[in-house]
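Every protein chain but one is kept in place in this view of the complex.
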Amino acid sequence: MSSTSRRELPLVVDYGLIPILNLSVAFLISGLVVLAIGENPLEAVAIMIRGALGYSEGIGFTLYYTTDFVFTGLAVAVAFHAGLFNIGAEGQATLGGLGVALVCLTFDGAPWWLVFPFALAASMAFGAAWAFVPAWAQARRGSHIVITTIMFNYLAATLMVWVLVELMSEPGTMSPESRTFAEATRLPFLRDFLTPWGIDLGQSPLNPMVFVAILAAIFVWVLVWRTRLGFQIRTVGKNPIAAVYAGIDPGHVVIVAMLISGALSGLLAVNEVMGTQHRLLLEFVAGAGFVGIAVALMGRSHPFGVVLASLLFGILYQGGAELAFEKPKISRDMIVVIQALVILFAGALEHMFRPGLVKLLDRPRAVAARGGA
Amino acid sequence: MSVSALPPAIEFIGIDKRFGAVHANRDIDLAIEAGTIHGLVGENGAGKSTLMSILYGFYAADRGEIRLHGRKTTIRSSADAIRQGIGMVHQQFMLVETMSVLENVLLGAEGSPRLAPAEARARAVLRQLADDYELTIDPDALVADLSVGEQQRVEILKTLFRGAEILILDEPTAVLTPAEAAHLFRILRRLAQEGKTILLITHKLKEIMAITDRVSVMRAGEIVAEFETAETSVERLAEAMVGRRVLLEVEKGPSVPGAVLLEVEAVDLRDKRGVSVLDRVSLEVRAGEIVGIAGVAGNGQSELIEAIAGIRRPTSGRITVCGRDVVGLGPDEVREAGLAHIPEDRHRMGLVLDFSAEENMLLGHEDDPAWAHGLLLDRSAIRRAAMTAFDDFDIRPDDPTLRAALFSGGNQQKIVVAREVARTPRVLLVGQPTRGVDIGAIEAIHRRLIALRDQGHAILLVSAELDEIRSLSDRVLAMCQGRITGECRPDVGETEIGLMMAGVAPEGVRA
Amino acid sequence: DIQPAVLYDLGGKFDKSFNEAAYAGAEQFKKESGVEYRDFEIQNDAQREQALRNFARKGYSPIVAIGFTQATAVEKVAKEFPNLKFAIVDMVVDLPNVRSIVFKEQEGSWLVGVLAASASQTHKLGFVGGMDIPLIRKFACGYVGGAKSVDPKIEVFQNMTGTTGAAWNDPVKGGELTKSQIDRGADVIYHAAGGTGLGVLQAAADAGKLGIGVDSNQNHLHPGKVLTSMTKRVDVAVYDAFRDAKADKWTSGVTVLGLKENGVGWALDDYNKALITPAMKAAVDKAEKDILSGAVVVHDYMADKTCPY
Partner (left out) sequence: MDPTGFLDLAAPVLGSGLRLAVPLLFACLAGLWSERSGVVDIGLEGKMLAAAFASGAAAAQFHSPWAGLLAGILVSIGFALIHGFASITQRGNQIVSGVAINFLAAGLTVLLGQVWYGQGGRTPQLEASERFLGIDLDLGIGRALGESHGLGRVWSEVIAGHNLLVYLSLAAVPATWWILWRTRFGLRLRAVGDNPHAVDTAGVSVAGLRYRAVIVCGALCGCAGTYLAVAQSAGFVRDMTAGKGFIALAALVFAKWKPFNALGACLLFGLLDAMAIRLQGTPLPGIGTVPVQVFQALPYALTVILLAGFIGRSIPPKASGIPYTKDR
């Protein structure tokens, strides 16, 4: 994605200093907007940080959001390594939700640890299935994955309305949503485990899926950089001709990569449906699929980066909610603006300070490299 | 020739350029007389392209000045350079493949806001240039459909169309066939006679000897020597470049051909448009021999190699590798059958430039158990293998973790060769092994190929370099329009081979 | 003194629909009583519970949650804070400290259906809903019933806007749906589509046809071009909740607001009185009387998820 020959900088600078600089600028500008609507920016930032990280319940919420974004972020990242732009995480996650709901409703009442594996499997299977058609169309029919995934987002939404209204919602209720799962079948909240240990996550919906998210990140890292499949995926992404030369079938790799991508998106649904809402709702994905795009790119498609970026967005979401709550003047739209500025400065304008820093400190290693040639 | 009283066309004075801490050009002083052809040679990464890029305003020099016809000038951009009558034909062509020749020539020099009149004018000029310099080419042809030679003609036309007085060519013949090269040189001479000044970068010392008036040698960013071409020799140039004696002639004993390892029988191949690119091609390569295929680029050699390697599927015919019919198998399966393939275009096919060198060592062999560590790849094993390869082939810089893009062409090529010969394949397909590679690297690569032959491998070599074909091969086949048009021993004269390449097989050459 | 709070649904405070009505009610209370209130617009489902709890922790009471999707959250939080007062609109939550307010939209819709049928020259009507969900079908069903009660052979075209949240904020699509219904002959179009409805009323007005507003009185949007509005007094519900709490008259349990309770109705004001002929007025008054007297029982779609009309 980024320019081929960027002179390298120390990791500390590349992954530490630069992002911090970018973020500060983003918040500076947000501050001006806050100022413009007559609130104290410093106070606003303080509230955001405190709301997101200042007390254990806030942290719980932050991590809960982070979990969602890690899944969609990883999904987009994996596709990226194969040179694919998967805009369909939203729809894939939606279908994942359908899978989870079906499992939970069928085994309703069964203990969660029994249902959990099936829920995971179902979410991934449904997510992957929803990614398969676009993948196949791209690989074998040459139709552009961007379009097909966009279309499949709409199709997913449409399907959901029909399923929820016609099949799942029970008579007497207004709301197009499934029956709520039995207590026993729901994923337990971490707070229930941790209170004995003196950690009080308050009422945050944080649940075991946060660990699954971490496992997923590790899995993706191993997959991409430590396995043959990963090597093949990256080869197809970087140079399809070389891939063919090497005997890799790009079409096949594209499909596999998209299936993995879809499965990862699907996992989000377990966090939302089985872990938090305990029922299937319309639009429960709430845009996490699109945030995933930003997260993946800001994390440079590297699992570690994705996790960090997700954390950032988790903070923005939770901190933002608190801020909007504390300051009636600051509406949820204000929060969206702040998120936009962060994406802009920490994402799109990430190189703004590079040239300056490069001038400051240059990297002997790359130099030795070329000097020797 | 008499050194004229008037000032030199180009003068570099103390030009210095760093990339980061890479000292690409160190305090370069160089003067070039108007109306001469000046050669510039040096190893990969010596700084030739950089110096030229500075003259063309593509990079800005850190220090030093440039004088044109005695006048100090500042060239800030390519636009400046063009205005000053400088034209450059770049190492990798600067053409828009999806556009026509005419559009490419016009680009940036249209004159009028509307295209129609500009195009009319351009057509006239092109016709004129075609007559003057036998630069004939269909102005409406799509660049993508042109052969490399033709594409280069377009590049030259671009510079002439802009009325360039100074012409820079960076490795123009790297991709040309002897015939095309000869043609190019005729044009350059004509231009020189008309008083245009020409700067020629090349790795082929013979060419330097053939057409330049003077030649400068660069090493590690410095000009280390300068000669009147008439007063120097290939050997002395080579020594000046590398800083040691180089063996230009590969010495090889007679071949002892063994069993047939590669057999191609009546292979036909049609491309997507249904055009026949291979026409009943048959050949065999035995253990312990190198068979060279001579031919003007675009006559089916590449397709033949790709068909054998399993990248293209022949429409009909049989291909056997080590006795196994491989038609319809994928490249990986053909590889298993005992074949290795050094592709002719390292950047396009042979390497993933964004991968580290060691990862490139894996390309095509990722599922080799040697790298497997259970389900995972065994990084340390890969690292070790890469290290050995790097020492073995003296690949510099000696760091397999660097991105392949950061290696010079010569070293990039060594990486590919190292990878492909690592598993001692029985059959080796070699395409343009030394394109754009400096003589040091050429020497190493040639030695290696001979060694493989002597160990009893069967090698099929495709090269645009007749010299290379003739010095390496034990048998030479000529290809023309997808057919094998003749076979001969390597020692027959260039002219005969040339004739065979043209499709006319003079009797007697068949060995 | 009390600390009231309102929690809007995803549509947001200004959805030109029931959330906005709730806002209006709260504002009115503030104006009259001078008591400040707090409100919050959620961004995603997880924030429902979070926001409710935030209010509760800070001791806000009564806390009014707008929209059926809030039910689960209200149930949870109300349990946690038994001594705070909660109210929920459009859904029933059976707890001692929760007041559930549900409306008989079908009755109001029936009345505007009657008016529409009597106003129509073409004997063709239109209905544009936001999303194909039970609540909206409930509106549609009553509307059709009312229309058919006047003119059994009348034809009612029904369109739903979309399947994502955008469906409630897509006036362009709303306009096209309306145009298409007009092309098919409809000359009175009723909407239950929030912001999308703006496009519906606009398109009807542009084409010189009649639109029918919903939730709040929308007659003023296009004077003389909006036949009437089916008013669903969420504002009253919120206002009452606040007032009762203030006056210590709070009652929990289910409040059903129908025609009788003035919870739903049809809007008559200067903007549309020219459109309502005496005959129409008579017809609708009769229908109203019949419903009140029980002579006519308007079928509730929610009861069995079917519409007999």
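Residue numbering begins at 1 within each chain, and the chains themselves are lettered A, B and C in the order written.
The rule is simple: a residue touches a chain if its C-beta (ideal position, glycine included) is under 8 Å from a C-beta of that chain, and two chains touch if they have at least 3 such contacts.
Predicted, not measured: the structure shown is a model, and the values here were computed from it.
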Interface partners of the hidden chain - shown chains only, full complex considered:
A, B, C
Selected from C:Asn159, C:Thr255 or C:Asn272 as touching the chain missing from the view
C:Asn159
Sole residue of B:Ile28, B:Ala46 or B:Ala81 that reaches the chain not shown, by the stated touch rule
B:Ala81
Just to verify: which one of C:Arg53, C:Lys173, C:His191 or C:Arg233 makes contact with the chain not shown?
C:Lys173
Looking beyond the chains shown, say which of C:Glu75, C:Asp132 or C:Asp187 touches the absent one.
C:Asp132
Touch assignment to the omitted chain, from A:Leu23, A:Leu105, A:Ile150 or A:Ala184, lands on A:Ile150
Positions on subunit B where the hidden chain makes contact
56, 58-59, 77-83, 88, 90, 92, 94-99, 103-104, 106-110, 112-116, 118, 158, 405
Which parts of subunit A face the unshown chain closely enough to count as touching?
1-5, 33, 37, 85, 87, 133-134, 137, 141-144, 146-148, 150-152, 154-155, 158-159, 161-162, 166, 290, 293-294, 297-298, 331, 333-341, 343-344, 347-352
Spell out, residue by residue, where the missing chain touches subunit C.
12-16, 20, 132, 157-160, 162-166, 169-173, 175-177, 179-180, 183-184, 195, 198-199, 202, 206, 221
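FYI, only the chains that are shown with their structure count from here on.
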Using the contact definition from the top, classify how the chains connect: line, ring, star, complete or other.
line
Could you find the chain whose CA centre sits the greatest distance from that of subunit C?
B
CA centroid of subunit A to CA centroid of subunit C, Å
36
Where the CA atoms of subunit A average out and where those of subunit B average out, how many Å apart are those spots?
46
Subunit A: positions in contact with at least two other chains:
none
If I count partner chains per residue in subunit B, which residues reach a count of at least 2?
none
With touch defined as at the start, can you tell me which subunit C residues reach subunit A in the complex?
12, 38-47, 49-51, 53-54, 68-69, 71-72, 90-91, 131-135, 138, 163-165, 302-305
Tell me, which parts of subunit A touch subunit B in their complex?
4-5, 7, 222, 226-228, 231-232, 234-235, 238-239, 241-242, 244-249, 362-364, 366-373
Within the complex, subunit C is touched by subunit A residues 61, 64-65, 154, 157-158, 160-162, 165, 169, 171-177, 180, 203, 205, 272, 276-279, 281, 283-284, 286-287, 317, 320-321, 324-325, 328, 331-332, 335
